[in-house]
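Dropping a structure here in structure tokens format, bear with me for questions.
The complex appears here minus one protein chain, its other protein chains still in place.
Each chain gets a letter, A and B, in the order it is written, and its residues are counted from 1.
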Amino acid sequence: MAEQIIFYVLAILIVVFSILSVTSRRILRAATYLLFVLIGTAGLYLMLGYQFLAAVQIAVYAGGIMVLYIFSILLTSHAGDKVEKVSWKRQLPAIGAATVGLAFCAHIIYYNIKRVADLDLFNAPTMQQIGTNLMGTSKNQYVLPFEAISILLLACIIGAIMIARKR
Amino acid sequence: MSFTVIIVVLPFLMFLFLGLMDSKLKPAVAGILGTIGLATVAILSYITAYLYFFQVGKVDEVWQPITALNFNWLQVTEKLHIDLGVLLDPISVMMLVVISTVSLMVHIYSLGYMHGEKGFQRYYALLSLFTFSMLGLVVATNIFQMYIFWELVGVSSYSLIGFYYTKPSAVAASKKAFIVTRFADMFFLIGILVLSYYTGTFSFAELCNPTGPVLGTAIGDTFLGWSVVSWAMMLIFMGGAGKSAMLPFHIWLPDAMEGPTPVSALIHAATMVVAGVFLVARFFPVYYFGAPEVLTIISYIGAVTALFAAVIACTQTDIKRVLAFSTISQIAFMITALGVSNYGGEHGLGYMASMFHLFTHAFFKALLFLGAGAVIHAVHSNEMKDMGGLRKFLPITNITFLIACLSIAGIPPFSGFFSKDEIMVAAFEKDKIIFGILYFTAGLTAFYMFRLYYRIFWGESNKNYHHKPHEAGLNMTLPLIFLALLTCVTGFIPFGKFVSNNGEPFETSINWLVASLSVGVGVVGIIIATVMYLKKNTKPDTMEAALKPLYKASYNKFWFDEAWLFATKQIVFARISKPIAWFDRHIVDGFMNALSSSTNWVSRKIKVVQSGEIQDYALIFFVGALAIAALVIFL
Partner (left out) sequence: MTTNIPLEAYLVISTLMFFTGVYGFLARRNMLTILMSLELMLNAADINFAAFNRYLYPGQQDGMFFTLFAIGIAAAETAVAIAIIINIYRNLTNISVDEVNKMKF
């Protein structure tokens, strides 16, 4: 019972704030609404039993990326400025595309979910398990993507510095 | 006898060599090379003639055609193939001798006449090309090979008439010659195609066999009353009429006098213009057995043309034009002779007479032209009014010209008498009307030729010559003397022993009635001309005033040029070509332009997709991804 209430609160939070984020006319408010959406997502992860994931979400997304956004907003515009209203000509294809996609996905979900999934009793993955899986080399173990992503991060760091340095 | 292919190929090699080396050779070198080449050809032709007529040609007392060389060049269908080869029979060997002799004389003559002209090497190259084409034409084994060389002859003639290409009148004349003969050749080609379609062969050996299968079966099909063979032969004759300047295709020959005079001697007197006569002679069995009504038409066309040309020649003042119309008239004689001929041995008298006249006419007409060339060279003008009393200054030219004029007027013992007499006999035996026309024309011939002779060489000498006219050099007078000797001698050749339409030799005897009639009319013509032109008097002007309308019509060549020009400009160009050109420009081109402009329009509309806006690209990407997902999931 309690879980359902929490779930609905989180759900409404996520949906409402995401819509507000994309329609808000002030940039900083949009960023803030996005922050709330990310925190709501972390809550969903907690409900699913992935505590590590929720922690990472908060730390990286909400704490790192959103701060980055806010920095760049402040760097590139006056924070209090109002963005212009989007013209109808532009909104129409966007709304159309979104609606069509939504209908398509809804159709698929409706016709393909055959069972109400029951949550089996399970043990949330412990940190030790996560660590072993992250660094392990056997099947279902993720050392290769781990190394790959480290190189990616290196490349992104160098790239970002190269692009944005002062000439 | 397969060495005879050298006779045809050697001038072609000379043409290539002289043409490619053009100005790298000094003019004198080019001239000597060309002459040597042709001298070789002439010697080979004489050897061929000797071998054919005195050694290998006669089998069982009948002259056989010898195929010296024949190879299959193009296989069109299983039955039909185009060959290239060398056919030796009495008329082709005779033509080899004529062509190479006259060409050699012209080569030697041109060394002097064209000395110092620009384009000397090109001239000799083109002369060799022409000789090659003509030789190939006469030794052709099949009608298609003859057509190929026919067209080559036309091209050579075009190049040589338009030799002075900076002169607009020469360019116009060469175009006229080419276009008129090409127009006639269209009929020729249609005739060839019709004939070969119905008979399944191009080869002369198969077509001209009078008892052969080809002729017999083809005659059966008819079209509008005539058999298809008649239609084919009529069309072929029209092609020949174009080349031989018969009515109404004669308009190009007078204008062709714009070319250098030796060219006129070679091409438009002795060789190219007789190609039509040669064509009819070659096809004679087909004409006689397959299309006798066409033969009748041919004889009438020939007779009318002869008279017509003779009437015009009486009033012309340009000496080369007089000779041109004389050529038309004499060739018409030859054609008429073929038309009135029968077949077989001595019945084929017309055929033999026609070939004999071709032989003798080549020599004395070439002599006349070369002599006219010498006169023009001395006086620097073509018009009769600039000449007169030249016998004192040009003695050799005077004598040789006189010999040629006597020959053409039909006075014995010169060659013209013998050949023309045979023609008269053949006409007398076949059709009296044609005989009458030819008879009157012979008188006119004598008249206008002597009018020409007296106006040039007698009368008072013109006071204002630029410089004293002098006799030309040796390289111009030697050919004149040689041709004059030939004119005196060739009359006595017993031609009937060598040339006849089925190969049987026969004797000819003089028909004293016709002979005396023709000599008489010739003498009458000469007397009238002497009375009117020997000394300067007013008789010509009174005669002109008396016959004013006829004189005007004759002087204007009966307005044939204007009629043709009207037909082409007002009818063909305006009514037929203009709409077709409009169609081509607006509809065919318009369609292509519309294709391209619509492609442009479509591309302009499409390129808007590449707008540079990120969100447009994202939209397209998203829609595409959705489509692919739908495809995968629902199909």
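FYI, a contact is a pair of C-beta atoms (placed from the backbone, for glycine too) under 8 Å apart; a residue touches a chain by one contact, two chains touch by 3 or more.
These numbers come from a predicted model, not from an experiment.
Although one chain is not displayed, its contacts with subunit B can still be listed: residues 607-608, 610-615, 618-619, 622. Across the interface with the omitted chain, subunit A contributes residues 1, 3-4, 7, 11, 14-15, 18-19, 21-23, 27, 30-31, 34, 37-38, 41, 44-45, 47-50, 52-53, 56-57, 60-61, 64-65, 68-69, 72-73, 75-77, 83-84, 86, 90-91, 93-95, 97-99, 101-102, 105-106, 109, 113, 116-120, 122, 125, 129-130, 133-134, 140, 142, 145, 149, 152-153, 156-157, 159-161, 163-164.
By our rule, only the chains that are shown with their structure count from here on.
In the complex of the two chains, the subunit A residues touching subunit B come out as 90, 93-94, 97, 100-101, 104, 108.
Subunit B makes touch with subunit A in their complex at residues 615, 619, 622-623, 626, 629-630, 633.
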